[in-house]
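Complex shown without one protein chain; remaining protein chains in place.
Let's look at chain A:
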Amino acid sequence: MNRIVSLFQHHPSHNLNVYFTAGFPKLEDTRRILKSLQDAGADLVEIGMPYSDPVADGETIQISNQQALENGMSVKKLFDQLRNMRDEIKLPVLLMGYINPVLQFGVENFCQQCAEVGVDGLILPDMPVDEYLETYKPIFDQYGILNIFLITPQTSDKRIRQIDENSAGFIYMVSSASVTGSQTGVTHDMEAYFARVNAMNLRNPRLIGFGIKDHETFVTACQHAAGAIIGSAFIRVVQQNENLEEAITTYVSSVKQGL
């Protein structure tokens, strides 16, 4: 069974999903950070594939993308780094990025490599749902790779249903209308949106992302979903600390304290 599906079956709440950019702060930090996150108690991880034009990302992730590319990160390099990761990594692993590098690599080739190294799912925010269903879904299915879709407070119920019917694993529930790295936290306005989505009785669990940064915001988000996703706040942790392992352990423990 796909590791993402299995995770939510066995562990339906308080799942911490952490995003980090591959090849950042240093080119060879990818595996170190991945292992540290597992050791520190993250439940799943999203490895960001850096892109020159990340339109859905705020400044923190933009800078990490730019630095990673300057370090020499590429899709090919990432698959090299992830080879044999399943010897030590048991967590579900997703890759997150923009569609163009995947198209250049070749969608089939990309999915095949994902399956080979043990990647469980993809998040490609600028891949249109229709395009996925018409062209790419059979390839994803063939290699057992889940495609994770985003919904936002502006997404219509009809579209949420369409997305729910065509996805597996989880749905990425963007907390507010913004790019990544917003400082809003979880506000009262968002609760109506979370409640609306929860009342829809969707097939898939949801993870809430954007604006989650610490224990408080994580716990609040977990009241409305199966867990939450931390991105920019974690990028700042690895950016600011020399001792990655220690910093990651401290940060993840603080987010999940008492849980």
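Here is the rule we use: a residue touches a chain if its C-beta (ideal position, glycine included) is under 8 Å from a C-beta of that chain, and two chains touch if they have at least 3 such contacts; residues count from 1.
The rule is simple: contacts and distances are computed from a predicted model.
Novice: Unshown chain, UniProt name, "Tryptophan synthase beta chain", "Sarcosine oxidase subunit gamma", "(2Fe-2S)-binding protein" or "Xylose transport system permease protein XylH"?
Specialist: "Tryptophan synthase beta chain"
Novice: Just to verify: which one of A:Ala22, A:Ile47, A:Val102 or A:Val238 makes contact with the chain not shown?
Specialist: Reading the full complex, the residue touching the unseen chain is A:Val102.
Novice: One chain isn't shown here. Among A:Gln113, A:Thr155 or A:Asn204, which residue touches it?
Specialist: A:Thr155
Novice: Tell me which stretches of chain A touch the chain missing from the display.
Specialist: Looking at chain A, the ones touching the missing chain are residues 51-56, 58, 62, 66, 69, 74-76, 98-105, 125-128, 131, 149-152, 154-156, 159, 174, 177-179, 182.
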